[in-house]
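With one protein chain withheld, the remaining protein chains of the complex are depicted in position.
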Amino acid sequence: MNEQLQMMMDNVKQFCEQAIKDQAITFEREGIPESMFQAFRDQGFIGANLPSSMGGAELDRQGYDAILFRLAEYSPSAAFYVYMNNSIILPLLSGAGMNDLAGEVMKGTVRIGLASSNLLEGTGDHDPFLSTAVFPSEHMIKVENGKVLLVRGKFQHADRKSLGLRGLGVGMNSFEAEESKELGRKESLEKLMLGSSWEQSAIFLGLSKGALDKAIEYTKVRKTFNYPLKDYSPVAFRLSELMSDLEFMTHFLFSEEGEQKGLMLKARSSDFSRKATKHALQYHGGYGYLEDFGVEKFYRDSVALSSLMFRPEGDKKALAESIYGSKSGYL
Amino acid sequence: MNEQLQMMMDNVKQFCEQAIKDQAITFEREGIPESMFQAFRDQGFIGANLPSSMGGAELDRQGYDAILFRLAEYSPSAAFYVYMNNSIILPLLSGAGMNDLAGEVMKGTVRIGLASSNLLEGTGDHDPFLSTAVFPSEHMIKVENGKVLLVRGKFQHADRKSLGLRGLGVGMNSFEAEESKELGRKESLEKLMLGSSWEQSAIFLGLSKGALDKAIEYTKVRKTFNYPLKDYSPVAFRLSELMSDLEFMTHFLFSEEGEQKGLMLKARSSDFSRKATKHALQYHGGYGYLEDFGVEKFYRDSVALSSLMFRPEGDKKALAESIYGSKSGYL
Amino acid sequence: MDFDLPADLEEYRKQVREFSLREFTEETAMMHDIKEKYPDELRKKALESGIIDFSNPWKTMLGIEEMCRVDPGLGISATVPYFGAEILMLHGSDYLREKYLSKVATGKMMMGLGVTEPGGGSDVAGLKTSAKKSGNHYILNGSKMFITNGGIADFFVTLVRTAEPDVPSKRHRGLSVLVVERNFKGFSSNKLTGKLGVRATNTAELIFDNVEIPQENLVGEEGKGFYYVMEFFNISRVFVAAQSVGIAQGALDMVTEYLSSQEKKGVPVSEELKFKLSEMATRTEASRLLMYKAASYLFNYKPNPTITSMAKGYASETAAFCAETAMEVTGMTGLSTKLERFFRDSKIMEIWEGTSEVEKIVISRMMMRGDSSE
Partner (left out) sequence: MDFDLPADLEEYRKQVREFSLREFTEETAMMHDIKEKYPDELRKKALESGIIDFSNPWKTMLGIEEMCRVDPGLGISATVPYFGAEILMLHGSDYLREKYLSKVATGKMMMGLGVTEPGGGSDVAGLKTSAKKSGNHYILNGSKMFITNGGIADFFVTLVRTAEPDVPSKRHRGLSVLVVERNFKGFSSNKLTGKLGVRATNTAELIFDNVEIPQENLVGEEGKGFYYVMEFFNISRVFVAAQSVGIAQGALDMVTEYLSSQEKKGVPVSEELKFKLSEMATRTEASRLLMYKAASYLFNYKPNPTITSMAKGYASETAAFCAETAMEVTGMTGLSTKLERFFRDSKIMEIWEGTSEVEKIVISRMMMRGDSSE
């Protein structure tokens, strides 16, 4: 990791320690507050990767991913919020020539939800559908009949807490549409999703690090049968193995480039995040099962994000085809 | 990978394609022939990492590991032979001031066996013991009463084929000692073993690549139920995942440094090599079970090398302690 | 060797299945999950309908499995009011059995088991709650953590320290079991909220502040509490295995249904997903067989701790595996249906009643001692 990137990592960490760490549990319970969205803008997270013509900071891929990685360590919801604005919503608006609205989003005066359920392989074109519901918000991007639509209307927030990304109010929210505008074909959105493998990997790896760090700390202090958990070989060895895998993938994230490599990392970091967070929870014992201890959210989010960002069939097929150099894995 | 390293990789590959590929099966059946050991010397593999004062080529760590990695792709026995001379035997001789003998080893006029069974955690100080038996050879390095001894005498080759490293005649060979000389304390040898985590990783990763490449090629041509195996998602996806993990670790091998990181890579590449070679064999079906197809040797060698080079307890404990920064994993 | 259940148990299984499908509607399940509310009405209904029959352990086990298959949170809630009863049954005096146990069986009371302490987890012998003898009473001080039914049960079969161990390293000596009523003075409980899963079940911390316990509420003999509790875990682990098998089967049902309906719609289903279905099915079947075998030893009064720990350990890992794999296979569909609740519910199986790690310790100890699963 070069010096500049390291500095970026340090800065975002400092912000997270001060502004997110103690509030992360509130994010989960009540959603990320509006003030926090303003803070993301003030920190330059929103638009970090975008051209200066759009008011962006023109960070390179690795610099942008450093932000996502760090945010995910503390709050995967926060990381996903920045990702969905920078990598999906703003480019869509800009592509459709809606620069004014894009400007509002950059400023934080307008916030736009994403109907996640039908973005990728989802079958749910029904209503209510799984969506983020960033309140207060009157806009929603969804897919209908092969088109990406920007819909304006009213949210009806779901009662039910979603599995993951609770900070963004993801759930079976209803949306009463009043007007809608086409932003492009579905393919343009798919291209954005598929073109951001590195970013998605950054989120998977960051949240894994968040969970594993917690497990390392907890196993230092928690005793059972008179010894701290870390003294037991199955605990210490398993966590060491997970930390090692995380190290390889994180190094890859911050020193390699390319479409195939991004796809490789996305496929494996998504699987890895489920495994790592599961172990991290397990080593917390009963306490891991309680929201208060801040580790179960990583477990939930890893699975939810795997469903939201990773197409278990499509992405693995794309990866296989890039490795074989021909059609494969389609049966 | 920088240009110089890439060139090294290409050169060794060329050598392997010309000199090893078609003979690798003969290595397994009859042992690596003497002419091949001469070729290793002529290629500069022997002594690659050693100072010029010893007649070495002073390659950096990554350059040396590129040789081991490539050799292991074609013949793990060949890779281990170069490793055991460069990283263990020659430094031991040199440390004991036996520069003349070291010179003979460099020239290939003397070859020395390693009594593997008691080098690390092995319990076997009995005779016959598991050892390499590089014929013709009259020397053997073994551990006795906490000392490293260079023993001169006669080998009695074991009937039984060993699980792994058949190219080096590893097996329960007998050795009739005539004279012996102390090369140092056992600790000096342990230090060499433990200090070569990166080299050991290079061998694990190289042999994994050898096996996986074979599986990729085989699944392209072998058909079942009218389709090539690669068209089936479980085959294509699993191999893609393994290729991805290999990519992360190989990138790490050739771009990171440090003791802890070396230990991480050794622990995980050793586990990985067993998994990768097992899948590679499986996708060859019944043919994979036959020596002729050149894939079962990777499966055997991965397990044999894990036992020979990796201390499942000691090394994982060392890794855990480096991660926790304190005693851990000892229960 | 015979792998079929007797016809009456097969019939019973069918009845529970029907009851669960009828009563555990998605609306009910979701509401209790969202509100973290114990479904007392379902407990009563199950008892009144005769579905719950604690007198036959085979029925208890099959009932748990079938109910958890439809909804783990509701299923556990409906079957857990009796939790800890075996200790009273096996070691309680006639007085205690009459005063407490008989009322649980008829649904007039609910009970709970107080073993785990804050920071204690699986290390039972390290507990700190103390009961000091004072006249014909014990004075109880301390607290208990993660107690199922903690906020709603009428009394708790509670493990406490009544004496220091005679040998310091033998910490399991000097422990006793007392029956502690909720309405005893000095007793209080704090409901734990924000659980990842099984949110319909009630979980609380118990606090004992100089609670006076009449001497006759001692269960069995003083100093034997540790053994009573370990004996109980050897029983209850089979029921946790049943919860786990139910969850695994429920996830498997949903994936089978999902993939079949995809195929019916003409959406090709990849071999990759079919293989995952096969792995789920195989592990679920293996878990069920281990559970049956453990039960057939246990319910015939020849418990085998090795096979019991195998059943609990393997089935709980299988529950988590199946729920997670189901999420992976169904993607967005799983995320927006009850499957995500199964996923959240499943994880506790590997933690409560002895973590997976504890089961492995038991198994290896027995194996190295020469005991096996036969």
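Observations, loosely collected:
We call the chains A, B and C, going by the order they appear; numbering starts again at 1 in every chain.
As a working rule, contacts are C-beta pairs under 8 Å (C-beta built on N, C-alpha and C of every residue); 3 or more make two chains touch, one makes a residue touch a chain.
Everything numeric here is computed off the predicted structure, so don't read it as measured data.
Within the entire complex, contacts from the absent chain reach the displayed chains A, B, C.
In the complete assembly, the contact with the undisplayed chain comes from B:Gly288, out of B:Pro76, B:Gly113 or B:Gly288. Of C:Cys68, C:Ile213, C:Ala242 or C:Leu259, it is C:Leu259 that touches the chain left out of the display. Across C:Met30, C:Ile139, C:Met230 or C:Leu289, the residue that sits in touch with the chain not pictured is C:Leu289. Even with one chain removed from view, chain B keeps its contact list with that chain: residues 29, 116-117, 120-124, 129-130, 159-164, 172, 222-226, 234, 274, 278, 281-282, 285-286, 288-292, 296, 299-300, 303-304, 306-308, 311-313, 316, 329-331. For chain A, the residues in touch with the chain missing from this view are 232-234, 237.
Touch with the hidden chain on the side of chain C covers residues 1-6, 256, 259-260, 263, 271, 274-275, 277-279, 281-282, 285-287, 289-290, 292-293, 296-297, 306-307, 310, 313-314, 357, 359-361, 363-365, 367-368, 372-373.
Following the convention adopted for this analysis, only the chains that are shown with their structure count from here on.
In this view the innermost chain, defined by its CA centroid being closest to the centroid of all protein CA atoms, is A.
When each chain is reduced to the average of its Cα atoms, B sits farthest from chain C.
Averaged C-alpha coordinates give centres for chain A and chain C that are 35 Å from one another.
For the pair chain B and chain C, the distance between mean C-alpha positions equals 50 Å. The multi-chain contact residues of chain C, meaning those touching 2 or more other chains, are 270-272.
In chain A, 313, 316, 329-331 are the positions where the chain touches two or more neighbouring chains simultaneously.
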